[in-house]
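A single protein chain has been removed from this complex, and every other one stays in its place.
Every chain is named by a letter (A and B) in the order it is written, and numbering of its residues begins at 1.
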Amino acid sequence: MSLLEFCRWLQYSGPLHAMRDSPIFFPIVATIHLMGLALIGGSVLVVDLRMLGWALPGQSVASLAQDAERWLLRGLGVMITTGILLFMCFATKYYYLTFFWVKMGALVAVIIFTWSVRRRVAMAGEADVRPITRKLVALVSIVLWTTVAVGGRYIGFP
Amino acid sequence: MRMTVKLLGVIAALGLLLAAVPAVAHHSFAAAFDENHPINLQGTVTKVELVNPHAWIWLDVKGQDGTVTNWGIEGGPPTNLLRNGITKTSLPIGTEIKLFGYQAKSGEPKGVGVFVEYLDGRKVFMGGSAPGADGNPTPKSN
Partner (left out) sequence: MNLFRFFDWLGNTSWSVELHESRYVFLLVLMIHVLTISVFVGTAVMIDLRLMGKTLTSVPVSQVVTRLMPWTEAGFVVMVVTGALLFYAAPVNRYENVFFRFKMGALVLAAVNVWLFRRNVYRWVGDWDSDPVPPRLVRIVGAVSLILLALIITAGRMMAYQDYWFGNS
């Protein structure tokens, strides 16, 4: 079965097809998807802004990162779940959209980056990491997340 | 006391909020199209709205019994239509065109458009949410 055929199956005979036929399904799922965006945005920014030195300077990066991680995971859970449901509504259309694959690539990249490099840099002791390193990591994080988000908007354009 | 005032204020405001919602709600189109109801229209253009986020093409279609129905067909945003070759001047009022799309679930004379077909056979895709509107092969539905 090719990828396109899998998308076709997902969209037209996959699970929840009857539910997705309801006209309110997509709007509700899309709305919850946006709430996940806020959760991810806030939990990512608290740490990245701190690493850039632009917010909460009095707090240690490590403790902020520790607190925020729980909410980042929840936000990701919401966005990935709703994202899969949204994808199932338009699977074959997204298959052909370059920006969909760009978004997926950036999402995989940012997840890997966040839980390897960024985590290590954030949790490191104040004396063990240079401010410039923290700033670069925060920048990469923001650029990757922005790519995911912009890709998402491009998909959203009918 | 302060808490009560605050609470009353919140209730009053919520009341105002709900007042903005009309008492009668009835279902209509917008994005709720039926993939099992493809439509093949032929008619004359009465209005072209090349607006964001969705363009609309309106055409008068004469039924078998002679009655004329004005259909509204939704497409993608102007950026998609312009890229595919539909401009404000390429569909002047009165042009006879064919249009393929899917009808609204509500049964109204509205739908999402897949492509516009000029009488000379030229097809232009409407780039909206309809399957195939992006010009790619339409998947077979169950």
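One rule holds for everything that comes next: a residue touches a chain if its C-beta (ideal position, glycine included) is under 8 Å from a C-beta of that chain, and two chains touch if they have at least 3 such contacts.
As the structure is a prediction and not an experimental result, all values here were calculated from the model.
From the options A:11, A:43, A:92 or A:114, the residue with contact to the chain not on display is A:43. The omitted chain makes contact with chain B at the following residues, 2-3, 6, 9-10, 13-14, 16-17, 20-22, 25-32, 50-53, 77-79, 82, 88. Taking the complete complex into account, residues 23-24, 27, 30-31, 34-35, 37-46, 49, 54-59, 63-64, 67-68, 70-71, 145-146, 149-150, 153, 156-157 of chain A touch the chain not shown.
Everything that follows uses one rule, which is that only the chains that are shown with their structure count from here on.
Taken together, the chain B residues at the contact with chain A in this complex read 31-32, 53-54, 75-77, 79-80, 105, 127-129, 131, 133-134, 136, 139-142. Interface of chain A with chain B (complex): residues 8, 11-13, 23, 26-27, 90, 92-93, 96-97, 157-158.
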